[in-house]
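A single protein chain has been omitted from the complex, and every remaining protein chain is retained in its original position.
Right after this comes subunit A.
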Amino acid sequence: MEYIDRLPSMDLMRSEKMMLAQLILPVESAHRAVSYLGQLGLLQFRDLNDDKSPFQRTFVNQVKRCAEMSRKLRFFKDQIHKAGLMLSPHPASETDIELEELEAGLAEHEHELIEMNHNCEKLQKTYNELLEFKMVLQKAGDFLMPDGNHSAAQDTELDENVHINSDYADSASLLEPMRHGYGYMQPGMSDQFGVKFVSGVICKSKALRFERMLFRTTRGNMLFNQAPADDPIVDLASNEMVENTVFMVFFSGEQARKKIHKICEAFGANCYPVPEDSIKRRQITRDVLSRLSELETTLDAGLRHRDAALSSIGFQLTKWMNMVRREKAIYDTLNMLNFDVTKKCLVGEGWCPIFAKTMVIFILDIFHNIADSQVGIIFHVMDSNESPPTFFRTNHFTNAYQEIVDAYGVAKYQEANPAVYTVITFPFLFAVMFGDWGHGICLLLGALVLIAREKRLGSQKLGSFMEMLFGGRYVLLLMSLFSIYCGVIYNEFFSVPFHIFGSSAYKCRDATCSKARTIGLIKVGDTYPFGVDPSWRGSRSELPFLNSLKMKMSILFGVSQMNLGIIISYFNARFFNNSIDIKYQFVPQMIFLNSLFGYLSLLIIIKWCTGSQADLYHVMIYMFLSPFEDLGENKLFWGQGVLQVILLLVAVIAVPWMLFPKPFILKRLHTERFQGRAYGILGTSDMYSDDEPDSARHPHGEEEFNFSEVFVHQMIHSIEFVLGAVSNTASYLRLWALSLAHSELSTVFYEKVLLLAWGYNNFMIHLVGLAVFAFATAFILLMMETLSAFLHALRLHWVEFQNKFYSGDGYKFKPFSFASLTDEDD
């Protein structure tokens, strides 16, 4: 016992010792003090205003201002992104600015930018209009006068046209001659016949519906001419290029004109007046072109100006964003604090690891000296009934393993941390299922690439899949190393056996080796020194031997890992001074597991050492069914029968031992305490009164002891353990099953794909076979199999190992720290 206590403490085994600290900060310097603590990042503030909604808190206005500022910053970022500029990744190192200054600056910048955008938009709009006008003018020329010559016979045709026009609804097939007819329309014609026209530009996607609507409203008394516009135009609302269509509608009558204008308006079509006179038209076109080129230069200048302004903002944007994010975090933290009675100080409570106490005090001292305020900051430790948060100090290497454990549940405060063992057992159990040194080398290369690029990859944002791989790079490293090790033992390299450790001990019966699969091999030399003999591959003894080996091995690993779990529960009980758990839980559990499955492991080892032919199934089954019967040829050692009876008896006794005593003892302890409390009540009533209402010191009332509940709980626990001993041991057989599946799969790919392809004497078939083999190896064996072995290893740790000792109902230590403020809101 003393020896155990004298062992050096393991850092990762128990979470850091925590203390509840109270801080009393003068209001005027609270903000800066909190920002110092944020830089240190080792204090987790408790929310003392839990019952208040966010806008009832003290610093709500500041939080709102920060939100407003970050909105402006997002606006800038968006604008910069739209303008196609880059954010400068390294913040400019200028002198610090105050928040008020920044706020004013941001408002100014925003105002400026909005105005510039507004101007740009106005210019762009005019520009678009002119551009559209230009297109309409160009196309209108084609509509009105395709050939440019005036035929003498036009008058008769025109008459025909008007006639056809009125019958338009009846004969749509006459469209062509009509269109042709209008081609000859000449100046002055509209006055003559009362035919007018409206021309303009409409979005291409709406053109068809537009035409249909016009047709319906005028009951077909119109002519719709259209031509695709030459260049797309920038749509101001969505900032995208839009294809447009130039149209020209001919119609007659005042009523129709009104309706057509309304429809144009409704469809958002821009109408432009086009003079019928071609000379006038040419003149206007010239005007428009000159104005267009003028506008273009103005527009360019405006854009350049805006880009300059944006890039000057972009230079500092990252810094400003960081600053605003910090300010917001500080005010959020300040909102968790309470005012004291005098309203001059803020009172805060928070968890802090004990090792950090001196650092916190040191920081606060420095701050006090700098700020030289009248009132110092008071920092003192308080008692607490609440369970402190769990904090493990991990490094690059152990972090991923701790994450694996935390994914199941965060350890209770100071509970034994399974991550300590997981670091080795996890990759090892993975490798038992993934034993192939060829695949292992592939994984190793991948892991080494990730580790070599650690610095570069760590600083950039990765996709979710890469992020996961990168996070688990050290897990991957150990997994690959162990699978190389296991692969050497299994003698598997993409399912090809290799003679690494000397020559094989076996050889074929004849020269052709035809009977290897049916009858077997003959032993000629010494046993193969390390791992599985390569000659067995494909022989009769391969599968029976490997299955027997892997199955027994799985049970040995399982029993030892479960024993480790129960032993850790002993250390937990010792640590928390819980002797009941040791006597009535640890001891019977240990006895139960080892008298059944510990004995099985012993038998396996004896069988291996002696080379006996005993049937272990038979031994185990008849140990329960008829313990007094003679073992016969299955006897492995002297006194086995007696030992079995004793073990069975002990196991049967262990069950009630772990079920009954504990709840009764708890009940007795509780009644003893209750009797003593007759005097205690008066005393405690005083204690309540001087207690601060929102404090963690607040003692929770003595919990009601419900015997039936405790008993049922204990019963469930015991039954789970007893049944679990069987099912968990069986569960470890997955080590065997997955390992078998992996080797069979790789054999299939090697023999049925690669060797089959090599059988042909054709280069193309070789190439195809190689490609299929490479893909199958990469995707099925390296990715899917890795994933499945990973998941099974995960299960073995979470369920079979951790349920022996791990409660995992703690909560994580989340200190207030600027370092952890990443851009989660972007």
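The rule is simple: a residue touches a chain if its C-beta (ideal position, glycine included) is under 8 Å from a C-beta of that chain, and two chains touch if they have at least 3 such contacts; residues count from 1.
One rule holds for everything that comes next: contacts and distances are computed from a predicted model.
Novice: Which of "V-type proton ATPase subunit", "Prolactin receptor", "Leucine-rich repeat-containing protein 58" or "Mitochondrial ribosomal protein S24" is the UniProt protein name of the chain not shown?
Specialist: The chain we cannot see is, by its UniProt record, "V-type proton ATPase subunit".
Novice: May I ask which residue of A:R74, A:R668 or A:K812 touches the chain that does not appear here?
Specialist: A:R74
Novice: So one chain is hidden, and I want to know which residue out of A:E28, A:E112, A:E243 or A:E265 touches that hidden chain in the complete assembly.
Specialist: A:E265
Novice: Identify the residue among A:Q22, A:T126, A:T217 or A:S541 that touches the chain left out of the display.
Specialist: Hidden-chain contact among the options goes to A:T217.
Novice: Tell me, which residues in subunit A touch the chain that this view leaves out?
Specialist: Subunit A touches the missing chain through residues 53-56, 60, 63-64, 67-68, 71, 74-75, 209, 213, 216-217, 259, 262-263, 265-268.
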